[in-house]
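Apart from one protein chain that is not included, each protein chain of the complex appears where it belongs.
Letters A and B mark the chains as written, and numbering starts fresh at 1 in each.
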Amino acid sequence: MRIKRGKEQLVFNLISYTTVIIFTLLCVIPFLLVISGSFTDEGSIHVDGYRFIPKKFSLNAYRVAFAMPTNIIRAYGVTGTVTVVGTLVGLFIICMTAYALQRPQFKYRNAFALYFYFTTLFSGGLVPWYILMVRYLHLKNNYLALLFPAMLTVFDIIIMRSFMKSIPEALAESAKIDGAGEFRIFAQIFLPLSKPALATVGLFIALRYWNDWYASMLFITQKEKYSLQFYLYSMLTQMEFAANDAKSAGIVMEQYPAESFKLAMTIVATGPILLLYPFVQKYFIQGMTVGAVKG
Amino acid sequence: MTKYLKQISLMLVIVMLVTALAGCGSPAAGDNTAATSTSSQTSASAENTAPDISKKVELKIYCVGDASPGEGSNMVRDAVNQVIEPKINATISTEYLPWSDWTNKYQLVFASGEEFDGIYTANWAYYQAQATKNGFKEITKEDLQKYAPGLLTDLPEMAWDQAKINGKIYMIPTTFNEFPTVHFAVREDLKKKYNVPDITDLDTFGAYLDAIAKNEKGMVPLDISVMNNYSDLQQIFNTENEYAVVGNVSERNFVYKITDPGAAIVNVYETPEFMDFAKKMYQWKQAGYWSKNAISNKTPNATAFENGKSAALLTNALQATNYSEQWPVQHPGWEIQVYDSSLGKKQIGTPYIGSGLGIHATSRNVDRLLMFAELARTDKELNQLLCYGIKDTHWEQVGEDQVRYIRGNTKVDYTDGLSWFFRNEKFQLNPTGVYSNYDPIFETARKNQVFHTLQAFNFDDSKLKNEVAAVSSVVTQYAVPIITGFMDPETGIPTLNEKMKAAGADKIMAAIKEQADKFIADNK
Partner (left out) sequence: MKLIRDVFQDFKKNKVILFMLIPAVLYYFIFMYVPMAGIVIAFKRLDYAAGIFGSDWVGFDNFKFFFMSGQAFNVTKNTFLYNLVFIVVNTSLQITVSIFLSEMRNKYVKKTTQTLMLMPYFISWVVVGAFIYNIFNYEFGALNTVLKSLGLESVDVMGTVGAWKYILVFFNAWNGVGYGSIVYMAAITGIDKELYEASELDGANIFQQIWRITIPSIKPTIIIMILLNVGSIFRGNFSMFYQIIGNNGLLFNSTDVIDTFVFRSLMKTQEVGMASAAGLYQSVLCFAIIMITNGIIKRVDSEYALF
């Protein structure tokens, strides 16, 4: 598209590529250490530290992680399902809310924005929330307890609203003249034009679900309903406990690969979602041109 | 005359009925009312009446910690249920408060009004806090007499006394033969290599560390993690001075002298002995006995020792048995010895309330829970099942009284907190392959063991929560770096004491003194 490639462009490219590449390296190197560490013998990690190439190779951490294949597959299943369902439902509600909050003819939109935003400032805290979820909503050991907490955040609603605000109001006006109702304007004009935002917010929701262990910790006591992160987490804490604090129990055992498991956990949990990322990514790269729709 | 006979026969029938009930303990529904009515009439014989267990119940019990990774927990639970169901017509179901956030979840299960029967509790697991907030049901001697007389006789009076909060019992304590004394585990092979004399006290231990610091460049003599090991150093100081923590206060600096029956309460940070100890630690740290960055280290001393990074380990005598057998197998050429750090000083046993079972305030099955607790504590096989797991699956017996764990199969390993509820030293098995100083250390400890009235004292801090919180924060910020040699005591200790005062340490001291004096007077 750009015809002229001046000196400035060259300087710019030099700066941008170097910066981005250096920053990327800073991000990747620790991850490489994590990968290598996860394949290192437990003793060697403690003695030799993290290295790019394991000094003493060992699969023990993964052996522990996959010791019970059915359990971990089930945990992947729980997290995967919750992530997909939660993201879709959450994204839809967020979009509707964000759309409503930016309609200029809706006078009290800011009052509603404050209604949502206020909850990020004040909250009853853990105890009342837990009581609500467990005693009144009876969500203990219920998958809904994994679904609800991460579904909507005010942060997402506001980001989405600010994206939708940038869509020219003229589009809505002309659709209205054509007789389209609010919901149709939302579904047929605003949603398609918000693809980068949908991808962004959708990704945020999905990551939130994928990385969540706290809801499992609080509300799930049946092992078969554990989310992936919590399943791994509970294995780790159990191992750390057994390894370090056997004092009171008088337990004898071999060295558990607690440290390398911590690293393997990262890999086991990150892998799938990171592979998914490129599919979402294309929406930030291709982008949408408003003009194309306008014309 | 016939009228008289009729009355006698009626009496006889009632008596027979009562004895029959007491004997077999499974009355039919109809007889049940008769039993209760008689017992209410003759209250003296109530204790002999067998409790009603006709209705099958499930006892829901919360354990602290994660369940075993595999099926271990369920296997043990099922095995336990097989034993107890025919006896008390009850089964247990277990839930876990995961390590990842157990402190929060522990209070959540109380606050939410969830229904459950039993929960793990201990002096380190908020026993006092939950008891004073009405989280537990009081366990009365009458209830124990009625449902679990075996517990009353099996646990020493001292254990029940220790469990008392404001005069009421809220937990069933455990007995476990241990002392809090922290000893020195060293690599005997290295000690011999550098001709270091036997370790008898802190200075000779220091000589060993010095030899390592000078000769073993690849090692850290005592690779501690301040976070995990500062309490060990504090304990060494307390043992050296014959101090014991008073009233199960969460900070270890409020102590009493175990040899003094009058028990003056001391804040150790204000004593000259503490200054001397801190100076020594400061020197040790300067000399490189532990890492310059030990204060940021998160790897526990034991892990570093296990992997050959540390040449010494601070450990209690029993825990050391785990290491002394296992690690020389992993590392051929190693020899591990543990040296007594008690210097012939008087010692006091660990409190009985270091582990126990609390009954939830809303439990409807107090009777059955107590029966279960009695069985679990007094039935040898059940007790060992709970403590060690299934015999020959999770552990095997070696000789008369030794246990060897079978571990390494994540699918069945039994490693969860269910094992701590009912520990009973009577049925406790000894670890195999103990180090040669094991017996002498325990002999010395038992020989020098003293008992003190204040062992059973629990400090009630409910009116001083703010002060306790403030002090707790000061201790981490100042006392911990001082004990571990990261702050020059000459300037650090005055600052510490100043901050402690500001945080209300004097108020806490005064309250402890007042309560302790009263306790001693009441228990004369």
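Throughout what follows, a residue touches a chain if its C-beta (ideal position, glycine included) is under 8 Å from a C-beta of that chain, and two chains touch if they have at least 3 such contacts.
Since the model is a prediction, treat every value here as computed from it, not as a measurement.
Interface note for the absent chain: among B:62, B:96, B:110 or B:323, the touching residue is B:110. Remark: the omitted chain is touched by one listed residue; of B:82, B:145 or B:296 this is B:296.
Of the residues in chain B, those that touch the hidden partner chain are 103, 106-107, 110-111, 113, 126, 129-130, 133-135, 220, 226-227, 250-251, 291-293, 295-298, 361, 461, 465-470, 472-474, 476-478, 480-481, 486-487, 499, 502-504. Although one chain is hidden here, its contacts on chain A can still be listed: residues 1-4, 6, 8-9, 12, 15-17, 19-21, 23-24, 26-28, 30-31, 33-34, 49-50, 93-94, 96-97, 99-101, 103, 105-108, 110-117, 119-129, 131-132, 137, 148-149, 151-152, 155, 157-159, 162-163, 165-166, 181-183, 186, 196-197, 199-200, 203-204, 207, 211, 259, 262-263, 266, 269-270, 273-274, 277-278, 281, 283-291.
Rule of thumb we're sticking to: only the chains that are shown with their structure count from here on.
Computed centre separation for the pair chain A/chain B is 41 angstrom, with centres defined by C-alpha atoms.
Chain B meets chain A in the complex at residues 65-70, 95-96, 98-101, 104-105, 107-108, 111-114, 228, 299-300, 302-304, 306-309, 315-316, 318-319, 321-322, 325-326, 330, 354-355, 404-405, 407-408, 410-411, 415-416, 419-420, 431-432. Only residues 42-43, 46-47, 64, 67-68, 126-127, 130-131, 134-135, 140, 213-214, 217-218, 221, 223, 230, 233-235, 237-244, 246-255, 259 of chain A touch chain B when the two sit together in their complex.
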